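All protein chains of the complex are present and in place, except for one that has been dropped.
This part shows chain A:
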């Protein structure tokens, strides 16, 4: 196997992936009352992952991120559905949400909403689905060779 000369790609990736991941987390938290949310946050995170896969290759990424993305899909789904069902316990209609303000150590007064939990489910599902699709297609070609 020849070594490819991709030093520019790798160097920029370290920087860009970092920014992408940071921004995706920002988008995720901006979630339910500003533009953003679990879906777009998940997409951006998977974009960062895909970039890293392209720059460093399948093997090394499997070492750094030993996640079975196919497993992430049901995890995300169950979180999302569970937050919906949570409202059953409180006698509220299905998918009801609520929020409250808490005094947190570093952040100060913070709004915590159950919508965020639902978003977390969406976030994980989107990462799981996108990564599964992309990695399956990518692996397919490798097997044929």
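What we mean here is this: a residue touches a chain if its C-beta (ideal position, glycine included) is under 8 Å from a C-beta of that chain, and two chains touch if they have at least 3 such contacts; residues count from 1.
In this text, contacts and distances are computed from a predicted model.
One subunit of the complex is not drawn; among "Na+/H+ antiporter subunit D", "Phosphocarrier protein HPr", "MBOAT family protein" or "NAD(P)/FAD-dependent oxidoreductase", its UniProt record names it "Na+/H+ antiporter subunit D". Summary of contacts with the chain left out: across A:30, A:43 or A:77, the touching residue is A:77.
Remark: the omitted chain is touched by one listed residue; of A:67, A:95, A:113 or A:134 this is A:95. Within the complete assembly, residues 71, 73-74, 77-78, 81, 84-85, 87-88, 92-97 of chain A touch the chain that is not shown.
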